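Only one protein chain is missing from this complex, and each of the others stays in its spot.
Chain IDs A, B and C follow the sequence of writing; residue 1 opens each chain.
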């Protein structure tokens, strides 16, 4: 059995639109400030009010923050899902419910401890406004958790101070509600529970941030000036964040003018068009979207690829196909983004695993887009983008100089005899570009139609092919510039586990457990496409590799097979794609018991081997 | 040396918009009527008037009708391209030019015979209207060819009669112009040339038709009633043809009403939306488009896939990416169509090789779309779609019954206790659908958002996954229903050549030549995705296989590798993608001299092996 | 939205329509919108209108795009097929559906985001085609489902919840529709069921494209001080230009209508839209009159049926399609058969 201090998982079941988010955040943040590694996963519906929403908190002294699938404590506040929620508590665990009304006998479980707290009654007695009563119920619940889990009261008090500062009334009612909940459970139950928190110091230099906020900040730091977007879950908060940070950092102190422009486009076709227009004109420009948006951008992505115009697309992936499950997570757009648009195209993808990488990859996206004059996707996802992650404090190297690629200045053009847009110097893969407005000698005609290396329109086969072949070389060359994979080797391992993005913590935890139980496996997290040379090396160095990813069709597997020399039978897909963040258990189950492998993975294995 | 009777290639270089098309067609058709196997490739610009356009005619007694790359006779009527055109004549060949003006000495070639005909002068002398003079120059050229190539004068006369029937003036001036050209060359040169035509009987039951016309006819015969489209080269003539045939066959004889609706949509997003709407309502509906259109349809293709709505998309492929070369041919949309849209999706593709298959695959597309309730693409291309091909006469089996798939009638619904949209009977992969307006019991809510097997909205992981897994099974099942590959084996062959679509004649010719020179190779033409079981068998049965396709990235190779168990190193890409139809030489060059393999193929080989 | 099933036991005393159905038979699953959302009131009005018209549930096709508004077709007439399609594409999907089966009643529900941004092209072209459908825009001036961004119908100066003012000129669906030739144009307010129900009925009876812009406050993101789409603002600025009631086709009452001397419009199916209030000199058949009236009352929210023209051919007439649905034509009528093909082949020699 694991230690019961700082090592457990709880789940709060609520109805959305009732204000539970703020109470959840309060608990999460308090635990974080206690120095305990923690993660919070918000499992929310695609709706504004009235539907089931869950919040899972896991604490772990070693820093394993992937989802746990069995819960020590369920806070069951939603009658709609009560029946299902009760089943999810581990045997011997606890369930907290609102005992203002008697518990339905049918929902009882012998092996679970029920903690009844008359939350509604308490709040009705102590608060007057109907809306306040609803909101404070959540806070009172948080109060109960403070007592049950031994959350540091001083930390919570401090948080309340920071949050409500001058709003005295709110501050007071929050405090009162917290007290109500805490007092009641302290009076009626033995507190804290056998599993609970104790202050430690594991979060030293860390922060609590979500990926979209970090991405937004990365775009500010990367020097993006034009952002075009169309609202879509789960990408909206990238732009909300960008706006907020721009308001903070990009207002000219003298004139009050905005050193940025955020354009809410009429649709995603317009959003990518604006990015292309702005990039063509020399700005660092980006859009943030999700799968449906990328699908709509397909035609123009081909234009940017073929006419060689930088463009940065933040794809915060959600569950597809079609509208799918907008508030659930998946890594289902890999193939679409890698080869987006008709005709022969290949794009660059950066794949962050956590908010810190979101931050650092954002400027990198611009660097690569400008160096290679092509669209670059950041493949984030809902889990990374919208959940709070404990991550190392973000830092910035003031020595960073944006890589603007080859852009000719007026002086350079003045001294050029004749400029040709698509004619790179001595056989390199990228030709210098020019910006409108700089010099007449740099003028050329950008087009998505057939063109030769001089930039002229062509329908001549060889001329067309020459440019297309160079584009392929260019994509290949990018492999030397993208972030390397993260590789971690264990003594004695002959088999590898490959993964991407937000699967990271679950895979690491799984490998630790497997390693501890005598099954050492090497780890590689891929961070970009085209694949860095080390990816192929890793594949070559192992007998075979599991590939853990969150989609049905093994999209990363497909890319590995198509774009590295690996033999197909060396790839073993581990596909978890039903929409919730990954847990170590998912990974271990497949690796240790190949017969419980998902149907699809079996099929893929059949095809690959 | 090959025989000089009925075995040669000529090329006519013209300026577009000057009426050369009708003269070209006349020659082509006359040769066809002489019973000689012939093909005509129209290499035209993306423009309406004034740019270079070529027409290539190849005749071959054995029926090899792929492009020949060296020309016995060049009819050089375009000063813009004269210089290049002269170079394309084979050594010892002929060049016909307009000798109204003296020939530029620099353009001379010692090893080519020059035939000067003062076409402009002759026409100026005999015709008065400026426009007529231009048009008749082309006809006079045709006259010269009649004499030079020994084209049957009676056949030509008959064609003129058929074409201009009652338009006496036009008929007469055409005849006069033909005579002018013929007389002049007969007088000044020894006619016919050493290579020329002789009547034979190789076209017995054949017709001359382009693929788009055949596709259109197939859609009429397949029972399509709603067609939605947005104009785009090279797909436009599908809809022109559909309209024409509908006017001919689908006007109600009593009421004069149209038993069809053709909707010119505002864009391709609307076109596919209309197809989806009409199919949802029970009509057989289709759209015709090209790559840019498919890119725009991406989002809705995912909707149709996920909500399981039939849709037929005719993709007449052209050269991408982006606008690319709209009047050049390529097979560059395979990957995009196979996996179109974000999230996990897989679609059905039918890949015709000639107009006859276009005709027969069209009803098949509807059958598959309705049986599997999913989008089905017909992957045609510009070469097949817009060039005239000699094909077996189209025939129709009056016993054909459309496969509408599982659609519940009012009676069936009446007797059902409760209907669930996505719940197939006993584990089959496709559930019965219902049509609006039939019965309240069949009512359900179609949505692209998460749904469970009952058709209800869901965000529950397992419920979502259950449906997604069935969709994968469904796609797999379709492999048993699509057209089988065409396989032709040669004694002693251990290596295969795989191809698709319009590459067919060039590949066959190449294999004949290689077979005759002691290198027997087996042939397989794939006609659909998902791959029929025989595709994997063929791959398994050969040491390795060349894959001949017209795109840069080896898209068919990719699909074979991802979707069959074949080992990557068994796949050898032969990629010809600069936009003109394939010739046997392209194929032979690669197969016989792997060192002249294109750069890309080398790379792919490096990756695959 | 999970389809929360409502108990379907109708109270015996509930009124029955011509089909013998009660209003409960026109309801759908429970709404999952925010309590107080304007859209729910429109759902109620639609339910009522369809019940009063005695539209057979299964002869109705409900279509929508994506958004809170677009969710609502789940909440009425569960006996009808519904299609919650993709963001902005509903008008085009409805066009295809209608082309295939002209006999159904088409009711599209959309939002201001869905219709005036991503979907505006399809809307404009559905108008051009005079597609026979009722198109309801549940207009709240924001993107509700994505949490409150300004939509293209936001007025200049209207404030977001965070206090930011919109600066771009709004697209008014009513003016847009009038200028593009829509054949039935109305505006109403979700809070004014009395006005809305007859308008919806007339829109359903109209032959051609009937567009009804319904101001429908978003209580969560756009019902605050400074918003020009809030309940308070809309109530205070609503200007009822025309009032009407809808008289189903029935000869005995036509006489009465004509007698009354009031303005009326006879719909294509013989029903009558009887106006109890029309401003003096206002010509219901003149787009120009409607536009001028809107101009004169700038700053107010002009509601009512503002324009109607029953004389314009709809998409099917323009395409000369048969009266029966194309989707139900027997295959024998569609396939010319082997004989015709053999004949045709002669043209390709």
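Throughout what follows, a contact is a pair of C-beta atoms (placed from the backbone, for glycine too) under 8 Å apart; a residue touches a chain by one contact, two chains touch by 3 or more.
All figures in this text were calculated on a predicted structure; none of them were measured in a lab.
Novice: So which of the visible chains would the left-out chain be touching?
Specialist: Result: the unshown chain touches A, B, C.
Novice: Using the touch definition from the top, which of A:103, A:120, A:191 or A:394 touches the missing chain?
Specialist: Among A:103, A:120, A:191 or A:394, only A:394 touches the chain that is not shown.
Novice: Going by the contact rule already stated, which one of A:72, A:299, A:333 or A:549 would touch the omitted chain in the full complex?
Specialist: Per the contact definition at the top, the residue touching the missing chain is A:299.
Novice: Touching the hidden chain in the complete assembly: which of B:323, B:458, B:564 or B:583 does that?
Specialist: Considering the complete complex, B:323 is the one touching the chain left out.
Novice: With the full complex in mind, choose from A:48, A:278, A:294 or A:431 the residue touching the hidden chain.
Specialist: Reading the full complex, the residue touching the unseen chain is A:278.
Novice: Please give every residue of chain C in contact with the chain that is not shown.
Specialist: These residues touch the chain not displayed: 117-121, 124-125, 127-130, 152, 167-171, 175-176, 178-181, 288, 291-292, 295, 312-313, 318.
Novice: Spell out, residue by residue, where the missing chain touches chain B.
Specialist: Considering the whole complex, chain B reaches the absent chain at 17, 46-51, 230-233, 236, 264, 266-268, 292, 322-323.
Novice: Touching the missing chain, which residues of chain A?
Specialist: 32-33, 207-209, 217, 220-226, 228, 249-250, 252, 255-263, 265-267, 269-271, 273-283, 285, 299-300, 303, 393-398, 400-402, 434-440, 442-449, 456-459
Just so it is clear, only the chains that are shown with their structure count from here on.
Novice: Taking each chain's centre as the mean of its CA atoms, how far is chain A from chain B in angstrom?
Specialist: That pair's centroid distance is 44 Å.
Novice: Report the inter-chain centroid distance for chain A and chain C in whole angstrom, where each centroid is the mean of the CA atoms.
Specialist: 39
Novice: For chain C, which residues are shared contacts with two or more other chains?
Specialist: 1-2, 86
Novice: Which positions in chain B are in touch with at least two other chains?
Specialist: 299, 303, 447-449, 459 - these are the residues of chain B that touch more than one other chain.
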